[in-house]
Structure formats: structure tokens, C-alpha cells
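Before I ask anything, here is the structure I am working with.
One protein chain is absent from this view; the other protein chains keep their places.
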Amino acid sequence: MPGRHFLQIPGPTNVPDRVLRAMDMPTIDHRGPEFKKLAESCLTRIRDVFGTTNPVIIYPASGTGAWEAALVNTLSPGDHVLMYETGHFATLWKKLAEKLGLVPEFIAGSWRSGVDPAAIEARLAEDKGHQIKAVCVVHNETSTGCTTRVDEVRAAINAAGHPALLMVDTISSLGSIKYEHDAWGVDVTVGGSQKGLMLPPGLSFNAVSDKAIEASKTSKLPRSFWSWDEMIEANAQNVFPFTPATNLLYGLDEALTMMNEEGLDNVYARHQRHAAATRAAVTHWGGNGSVEILCEDPRHYSGSLTAVQLPEGYNADDYRKVVLENFNMSLGNGLSKLAGRVFRIGHLGDFNDLMLMGTLSGVEMGFELAGIPYRKGGTQAAMEVLTSKDQA
Amino acid sequence: MPGRHFLQIPGPTNVPDRVLRAMDMPTIDHRGPEFKKLAESCLTRIRDVFGTTNPVIIYPASGTGAWEAALVNTLSPGDHVLMYETGHFATLWKKLAEKLGLVPEFIAGSWRSGVDPAAIEARLAEDKGHQIKAVCVVHNETSTGCTTRVDEVRAAINAAGHPALLMVDTISSLGSIKYEHDAWGVDVTVGGSQKGLMLPPGLSFNAVSDKAIEASKTSKLPRSFWSWDEMIEANAQNVFPFTPATNLLYGLDEALTMMNEEGLDNVYARHQRHAAATRAAVTHWGGNGSVEILCEDPRHYSGSLTAVQLPEGYNADDYRKVVLENFNMSLGNGLSKLAGRVFRIGHLGDFNDLMLMGTLSGVEMGFELAGIPYRKGGTQAAMEVLTSKDQA
Amino acid sequence: MPGRHFLQIPGPTNVPDRVLRAMDMPTIDHRGPEFKKLAESCLTRIRDVFGTTNPVIIYPASGTGAWEAALVNTLSPGDHVLMYETGHFATLWKKLAEKLGLVPEFIAGSWRSGVDPAAIEARLAEDKGHQIKAVCVVHNETSTGCTTRVDEVRAAINAAGHPALLMVDTISSLGSIKYEHDAWGVDVTVGGSQKGLMLPPGLSFNAVSDKAIEASKTSKLPRSFWSWDEMIEANAQNVFPFTPATNLLYGLDEALTMMNEEGLDNVYARHQRHAAATRAAVTHWGGNGSVEILCEDPRHYSGSLTAVQLPEGYNADDYRKVVLENFNMSLGNGLSKLAGRVFRIGHLGDFNDLMLMGTLSGVEMGFELAGIPYRKGGTQAAMEVLTSKDQA
Partner (left out) sequence: MPGRHFLQIPGPTNVPDRVLRAMDMPTIDHRGPEFKKLAESCLTRIRDVFGTTNPVIIYPASGTGAWEAALVNTLSPGDHVLMYETGHFATLWKKLAEKLGLVPEFIAGSWRSGVDPAAIEARLAEDKGHQIKAVCVVHNETSTGCTTRVDEVRAAINAAGHPALLMVDTISSLGSIKYEHDAWGVDVTVGGSQKGLMLPPGLSFNAVSDKAIEASKTSKLPRSFWSWDEMIEANAQNVFPFTPATNLLYGLDEALTMMNEEGLDNVYARHQRHAAATRAAVTHWGGNGSVEILCEDPRHYSGSLTAVQLPEGYNADDYRKVVLENFNMSLGNGLSKLAGRVFRIGHLGDFNDLMLMGTLSGVEMGFELAGIPYRKGGTQAAMEVLTSKDQA
């Protein structure tokens, strides 16, 4: 199909040319002097994106691995972990915990909002024996477009006076939605390369607190590839204990440069602006009671993606197929219980106003061609947001 | 600025990744066996795009050179050539002819339509002594967005019974707007790489008729770099008489493959569809007597670009600056007498519906931010064209 | 430094332009139809390189992860595994097994040859109770340049009538030295992307036998990221259970095409020819009792790298520094007990005669500049091998 594909799933995102080109260079000796400069640049600067001054571990593995790493480094077989059912990915993380021999307690959720901090606090307050060793939440639930207020979760743990570790998945928020590992008192933050960091998949991250490192010294789950200790020790010399994904590190280095050039706060503001414009479009389209934003709580609206629920009787996957075949755009599908009911618009990463308008136009024209009821003018509503003084 | 730049000048166009990547390979020996395969593939397949079975000369030079080549190969000092003032580029070609020592006769035009074949016929009919050696017209005038009916020009020459050569500039139509060098009886067609062929600038072309080759044998303008004879002779062996632009040929080969994959007729239909949607937008925006399509004759509407005239009192370059700085999009400027009055939207090359909608949204939002009077809803009008059954 | 870097460590290897360029394309939706074609092409064709008709699991992780995967999928805490000290990497794999809670028995070795099958047979014959669940060997020990005869190890296990699984690390032999997963009765083969497969690091592999899959159904080591079951199930539909390293798969697909174009047997023969030429050079240089090939057993000579031992009193890392700084070439260092005593020449991957001669010339000139005793003419000896009829 002619022209550029619109990759508007909520990740992997549109990788900028500068990043692809940086990766398109000969692999170098990962034990030589040139590599050390690269490693230092990445290891130092990635911390800013997490909002931490502590080490960030970079795995030559995609994001699911960093979920596993967070758990196997800090916990022991049979440990209870408190998790929260924000959606599909929270559920997957819970299943992963079970497979590793942990005992997740799963607080049920509607899949239409983020974490309710009060529920966390209530459960922890009951846990007088501190059987629960960790609270694990997803910052931005990629399956629903609901963003949890991590600061409020921290406050809930504090209010309960509970010593559990706080672990947060930022796979689809890192580099897109403001995040503060240190300031929010997070112990392990899990991230991946292929969303806000504008890279292909293949790198993942653990940002760690001192408390998490301390926990890793006594935890009993077997581990080797994911072990923090050898990584942290080697990284202090700007090397890695085993072969790193060198060319993806070239890309990471360039992506960090691009984020610095734009300024992290500007990156976050840009994402919020595009999210607001997208919601204006969806709200307009659904004015007659048709499509609607899946997330029900405006305080939990996501800055990086918007999940849209179709009216009863319409299949979102059929709709997505119409969009792909007519407009060369990939939209995200509904996952597990949302399958066929929801599609998701990714508006994150290396993205700008006109790419957003192309995206929203494709969504609107897709409604027309697929026969989904909608009110015309959603893209016009989005343009009004984008040209309003408040958003400029 | 984040995200992808929208390069919506009427050329150079958005070069597809496949073409850029094809060019991003080591240069090879242009006298070795591997090069001969490349040359054969390019020299053979480029003919289809021109609609000819005759040789097409490929210059390692940008398009202006191919203008010069057309003239110096066929004409002699003092020869009269009949040219037609369709706009800025027709005027530049005329100036070039003067510099070469030719005597152009320039039929005045409004810059709001293509060539009037009747005027050509009338002048040729007067030229009983056949002092005029060539008729030179621009197929698609890049400065105005008016497309001349070359078949009608041919008919006019025939009607006058005049032996002049017919030379046509297709710089901004080749590979975008249907063109038939052989069927329309054109003697020299001038083309460039950086528009419909989806390449960076640096290659240019002369398609030649037998009559043009015959003329080249007696023409007297001095030439060497541009000489057809050595090119045609060497090309028959799939080599070039001097160093070709090897890496641009890699790109040309890939671009020809892409055009074949899509099908040339589909390529042309796609361009016409995008042009129709663009005009629907402009017509809607200007409904209150504001902006308007520069081209006044619907039979001359261009399939590859649309020039838009602003209402009196508004400066198009100020507007373009607003668009560039706010929306990371380059629009074409008004040239010479249209400077400041007109901007041009390129909708050619490797382009699709959502890129067009991003483009038109940027134009509309630019009106809003720059304070240009317009009627909201132009992008909506464009979407209606794109989703209509007639255009699907 | 001007010119191309010579990356002659035994991996990562020189990534060919075609592979880098294939990776330098926009990431696509890993759940869309285009991705499925890519996945099918990779998943099908990678089997040939392993010599298997069974599934090969592709991890979005570097090679160390595939070591871990082999063990955690098949074994239970406390299981004994018989390993063999061929060198540094065999030792690392043993340490990894310990960290995972396994009990490795480690047969001591000289680091100057591959595995002694008789020692394997003897130990297994003693193990009447079949406490040993797996025999783990390194096919080509990257730290020493000694290649184990895996067929003989298989024969030894059979001779002992022992049911242990056979696991083989082919990190630095896969795609360079002939390997037959099925024919040699291997149960799990571990591979990585950055050596013979000519890719950057970031992908790793497990080829699995039916017996290994059967073992995975009852094994008790906790696992999730590395689990074969979800991978095999998803791969049957040409998808992955979690985000794959899409752009590295682009590269893998291109690398497999290149290997098919050359023919796998030709690839292996090329590597043996370059290894023979390299050994001829080293033998000549050391003719006066100076440098020598580390591997003492000609039946175990490696086709992909040659480790060279310096005479007493000379430091190999100082030498490597001279080579890097003067000749822009990276050579491999001596690892653990070989540190400072040995350097390693990688002659694998996308490599040809003139690259080899550049490499060997750099080694020889490095001897001169670093003051290492050597006999001039090693490169001449290598050229004699390369131009001999036997090797042509």
C-alpha cells in the first residue's frame, strides 16, 4: 500500500528515523572502549526518564522479561503479592506471578478505571502479619487506557503503615506520562523500549530503590539472567555481565538525546494535549450514544492511548480490519474480555498534531465505511482542541 | 520537532523508506557486471512511466539539466521556439532557452489555466516558413497547479500542419498524472526524480522520439555532458559514458518496483482521488468568498498539487510560516508574481489518505492560527470524497 | 579512525549491510497480517540451520537467556546435571545452573580441547540411579577455540545406556560449523543471533526434541518468560505470546535468505577454509617456539575462531590494545584463567578471504609493533592455503 503506515496501536510506536538510523550501524565490541562510552551515556541518562538517581537495569530482552525480573529479584516462593485487576496486562502479570510460585491476591476491577487506592489501603491494613510482600500495579493499563495515580497508591501503603514493596509497570507510560520513581516511593519500576522511548522492542528496564536492592539480598526465587547484582556491579564499570543488545543501545542513546532536546516536560505535555484532542473527537462521535471512551474516570484518563468502546452489535475487529485495509492504519484490538468490543488508539511516542489528525480522520472514515453509528465532526472537535489557546 | 515532518511542497516529495534504504548501500563499480543488471532494469522499466518504447536518457543531474538537454540536443543557435506562459516554470524554461541563444516566442497566459491549444495552432498556422523549430509546454505547471492537455497540443500542431518538435516538461507530473509520450506524439519529454518517482533530487530524464533523435544529428548547439548520442550508444550495453549517480539508480530501481506493484493506473487514480478531496476541502473553506483554487479551468485541474489563493490582504508566506512552526509541515510558496498570494499543497508521490488528511488538517488549523478567513469543515468535505463510493 | 573497523572478536560478528538495512525499517504491528508472514518465514527456515524439523523457540533476549531457558524448561530444583569444563563459557553455564538451584557435576578439562566423550560415558555408567538428568556441553567453546564432537558425546550417552537429556550450546558455532540437532540426538540446542547468524545481539534460540518437550511437562523450576509451552502454542499461529523483537526478526529473515543463497554447506566449508588458513598463519608465526594455537587436538580445531597463546612474559591485552589503536581491529581477549595469555581471532559470520587477510595482516603487524616474537610470513602461509587447489 502506498504511503506511510500509521502504526497507532499503543505500542510498538512509530520509531523515528533518527533512532532507526542510529541502530543501523555496525555492531561494536561490547568489551571495548567505544562501547563503554555508549553504556555510560545510556545508563546515566535513562535514570532521568524514570525520575530516579538510583541504578536502572537494562535487559537485552523485551518487556515481559522485566516483569519477571522485578519479582524474581525481590521475592521468595510462596510470598503473597497484592495486585489489582486494572485490565488485561495486570491480569497477565498476576498469572506470571503464579507461574513463578508466588501467591497473588487480586483485587477485582471494572477495567474502566485505574487502581482504587482505598482498596489497597484496606487490604494492607488487614494484613497485620505482613504476609504481603509487594503491591504490584500497572501505571498505565495498555488494554483500557486508564492511568493509575501511583502517588495515591504510595499514600495508601503509607497510610496502612505496611512495609510491602511497591512495584509499578510503566510499559506504556514511560517517556509519555509523567512518572517519578523516587518521589513517589516506588521500589521497582518496570519499563520497555517500544512505546514512549520510541525504540523497537527488545530492551526492558528495572528501576530499583535501595529497599528493593536490600530485598534482593535475601529473596529466594532462583534467577540468573535477571539478577540485579551482577548487572549493577558490571554497570558500575560501564560494561554488562553478558552480551547486551548493542544496536538497540545505539537507538536508546539517540532516543534519549531526542527526549532531552524536546525536554521531558514538553514530551509529557505533548502527550496530554494529543490525548485531550482524541477524547474530544471520541466524545463528539459518540454524542448520539454510540461510541464512548472506555475509561470512566477522568482522573484516570491516559495520556498515551484511548480505548474506544463500540455500541452493542458492532464488532471492533471487523472495524479495525476495514481501517487497516482502506487506510493503512493499525489500531489496537480489544483484549480478553474486551475482545471485539473495544479498539484502542495509540497516540504516543514520536508523534505530532498532523499524525494525530491523520489518525483520527482514519478512525472517522473507518466508522463511515464500516457502518458504525457516529456523529460526524469528531476530527473537527479535535482540531478545536489543538488550536485552542489553552493547548497551544 | 517531534514526529514526522509533512513535506507537502509539490516536490521533492516524501521519499519512501524502501527507496531510501535501497540507496543506503555501498556504491558499486559502474563498469562491473552487477551494475549492468541494475542499469538494464532501470533503463528498461523507466520507459513504461513515460509511455514510450524508445530510449529514455537518465542524467546524473537534477531536473533543470534535462530542460537544457532537450534544447541543446535538438536545436541550433537562433532557432525560434514557441513556448507558453503557463506560470513560473514555463517562464524559467523560456529564460533558459534565451541563455542558450535560442529565440523563444512566448504566448502570454493568465497563470490560472494550462495551455490554450488554439493559440498554439494559430501561431503555427502563421509560421508558413517554419521558422519555429519546437513547441515547448509544461504538462503540469508546478507553480499554479494547472495541467495542460498535451494530446490537444499535439492535435493543434497537427491541425496547423507544422513540423515543429513537441517538447514537454513533466517534472511534476511524471509518475503522478497519466502521460503518454508515444501515443501523444511528443518528441522530447523532460522529467525529474524528486516528484512522482519518489526519489531524492539528482536524476533527470529525456524521453526521445525518433524525430528528435534525427534532429539531434544536425542541431548545432554545443553540448557534451548532455549529448544523447553517447548515452544511447553506451546504454545499449547497459553502461554509461561517464560516471552515473549509482546510488540514486538503486533508488530508481526500487521506486519502479513499487510503482509496478501498485500498478501505474492505480497510481494515477490515487493521485486524482487525492486531488479531488483536496479541492473539495479548498472549495468548502472558501465558501464565504475567501480562499480559492488558483486554477480556474476544471479541465486543467492538477492531480499532483493544488495552488490556493488567499484573499486580498493576507500574506501566504506568513501563513506558511505559521504552519511550519506549529504543525511541522512544509507547504509550497507562491512563485514570482504569485509570491505571497498563493500557497501550494503537494499531494503527490508516496502518499495515502491519512497523510492527506493530516495535511489538510494542518492547512485548516493553520488558517485558524494565522487568522485567515475560512469556513470550517474543509477536512470534513475531503473525508466525504474519500469515503464516497465513486472514489473508493 | 578512518576506514572500516575489523570486528574480529568471535562474536558479535560483522553484520552485513543487507541485514542492518533490513532491520532499519519501521516496526510493524506484531499482531497484524504482515507480521505473521515474517514470523512464518523465520520460524520455518531457522530450523534448517539447527538441522531439525522440530520447533525452534526464538527469544527476544540475548544468548545467556537461552542457556537459562534450556535448564528451567526441563529440570527441577536439585536435579543433577553433568557438565564439562571446556573453558570459560562452560564454566559460566555451570554457575548459572547452580544459581537456578541445580546440582552440576563438572568434569575438569584442560581448556585446550573439547569434551572427552569417554569421561562422559564413564560418569554416566556409574550413575545407575539416573540421578543425572541432563548432560550439558558446549559445541564450540568460544573462549578456547575447541569444538566438541557432539556426535561422539551422543554415542557416549547411548553407550552408557543413560536416559539423560543432551543439551548443547552452539552460541559460537550455529551457522558457522556444521550442526545436526536431530541427527545427533540433541534434546535442547542453545543458540544466539550475534555470531554465525550475522545479526546484532538480541535474539536467542532453543531447538527442542520431543523428549525435551516431554520433560518440560513435569519439570518444576519456576518459569514464565522462558516457557516453551506458550511459545510453541502461539508460534503455531505465527504469533508470539508477548512482544517479539520485531526489527531483529527482520534481520533474521534477511540473514536466513543470505544463508540460503550461499547454501549452508558452502557456508560451513567457507568457515573451515578460513580456519585452516588462520592456523597455517599461526603455525608459521610460532615456528620458532613463540605463539601457538591454544587448541591442542586437531580433531577439535574450531571453524569459527582461533585462540592464540602468547609466549610467557608477553601480555595479550597489551598486544590487543596495540592492534586496536594502530589497526582499528578488535580481537577477543583471554577469559578468566586465560586472561592476558591468549587472544582470539574470530573468523566467522559474514566474512571472506580478503577480510581474513586484512585480519591476519593486522595480527602480524601487531606482533611487530608490540614486540611479540614471531616468524615473518604467516600471512604468506595463509595465502598459500587460500590459493591451494584443495581449498579453492
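By letter and in written order, the chains are A, B and C; residue numbering begins at 1 in each of them.
In this section, a contact is a pair of C-beta atoms (placed from the backbone, for glycine too) under 8 Å apart; a residue touches a chain by one contact, two chains touch by 3 or more.
Everything numeric here is computed off the predicted structure, so don't read it as measured data.
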Pick from B:81, B:221, B:308 or B:355: which residue touches the chain that isn't shown?
B:221
Who touches the missing chain here, B:246, B:326 or B:380?
B:246
One chain is left out of this view; which of C:79, C:121, C:254 or C:364 touches it in the full complex?
C:364
Hidden partner interface residues of subunit B, rising order
4-5, 7, 9, 12-15, 20-21, 23-32, 59-65, 67-68, 72, 77, 95-96, 99-101, 192, 194, 200-202, 221-225, 227, 242-248, 324, 330, 333
Positions on subunit C contacted by the hidden chain, ascending
1-4, 6, 14, 16, 24, 258, 262, 267, 270, 326-329, 350-355, 357-359, 361-362, 364-365, 368-369, 376-377, 379-380, 383, 386-387, 392
Touching the unshown chain, subunit A contributes residues 17, 21, 24-26
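The rule is simple: only the chains that are shown with their structure count from here on.
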What is the chain whose Cα centroid lies farthest from the Cα centroid of subunit B?
C
What's the distance between the Cα centroids of subunit A and subunit B, rounded to whole Å?
45
Where in subunit B do residues touch two or more other chains at once?
24
